[in-house]
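All protein chains but one are shown in place.
Letters are used for the chains, namely A and B, taken in the order the chains are written, and counting of residues starts over at 1 for each.
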Amino acid sequence: MKKTPIAIAGTVAVLITGCASGPDEATTRQIAEKMVQSSFTAPEPRLLKRLEQDRAQQICSKIGDAKLTQEEAAEVVKLARASFKYPASGKLVGNWKVGEKLAHDGAGDRIQRGRLEKRKENGGLCQNCHALAPGEVNVGNVGPALTAYGTQRGNSEPIAKLTYERIYNGWAYAPCSNMPRLGATGHLTPEQITHLVAYLIDPESPINKK
Amino acid sequence: MAEPMRIRATLQGDVADVRILMMHPMETGQRKDSKGQLVPQHFIKNVVVTHNGKVVLDAQWSQAVSRNPFLGVRVKGAKAGDKIGVTWEDNKGDKRTDEATVTAAS
Partner (left out) sequence: MTRRRFHFIAAACFSVAMAAAHAQSNDPLGVGRQMLEQDNPGDLWIDKGKELFHQKRGPKNASLEQCDFGMGPGKLEGASVRLPRYFADTDKVEDLESRLVTCMVNLQGYKREDVVKRAISPAGSSGSDIEALALYITSRSNGMKMNVSLNHPKEQEMYKAGEYLFFRRSGQTDFGCVTCHGDANKRIRLQDLIHMTSKEGVQGVVSTWPAYRGAHFVVRTMQWRLYDCFWQMRLPELTYLSDASIALTTYLHYQGNGAVTRVPGFKR
């Protein structure tokens, strides 16, 4: 099996991990994956594929305080870099006004009572986890604050590319982070991401205003 | 189909601190259901609170009060063992009365 150093953080997590006797890791995985197969429904069979894990997700589903090995991290980064797709136009910076709306949109693509919440496009979900323009109160903190993102980094081409890639597949830079691989998983289109890039780095964007 | 209330009346000095929970849809008449139809008005119009049979509160409510309302009332001159009665009536003529006894603070 793969080498997985298990580190138990003594300070924060005081939960019991793996103390109870029971099936071993491999058997547990088998049992649990079987549960995943039989415990969900969706209006269309293709939507059930959302439950399938790709290789990177499998690696990134560490249990408890189990740590990512160097090899695993490298593999996730490699897979992420290979996933990048850029807009056909080659233009990585779109319209910040479109991006602003997108960044505050937390809806779309959820499944409830046998129906898919389909709209013209999926929301960016950014506001759910990130502080955006200064003064906005209704913002999450699961991710780092993005206020003054462009002010701090400028809006050069390399910054635009980096920003694009961090949204498209942030695991290329921070393997297994909480950041959804919005472009790679298809939640957002390359075009949508260019608008988010603009929203982040354009000096005229509210994110970079006082 | 009036549902029972929950009434607590705790004595603080000579004041009964009365807390009332009511179950009622309190429909404003402006809400649309999942089919896009307006849900008709259905709300408590009137609430009467009595202390040993005497009316101490006679309130006229409107659709502005929200669903499953909470009402807090403080009644002066109460003693442990006194009876607090609460009656509500809604715009459909449905009525509900419940009673509680004032208990000394623990």
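Everything below uses one rule, namely that a residue touches a chain if its C-beta (ideal position, glycine included) is under 8 Å from a C-beta of that chain, and two chains touch if they have at least 3 such contacts.
Keep in mind the model is a prediction, meaning the values are calculated, not measured.
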Contact footprint on chain A, counting only the chain that is left out: 12-17, 20-23, 28-29, 31-32, 35-36, 38-42, 47-48, 50-53, 57, 60-64, 106, 109-114, 125, 127-129, 137-142, 178-182, 185-187
Those residues of chain B which, in the complete complex, touch the missing chain: 3-6, 8, 17, 19, 21-23, 25, 48, 54-59, 67-68, 70-76
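Keep in mind that, in the parts below, only the chains that are shown with their structure count from here on.
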Interchain centroid distance [CA atoms averaged], chain A/chain B, Å: 48
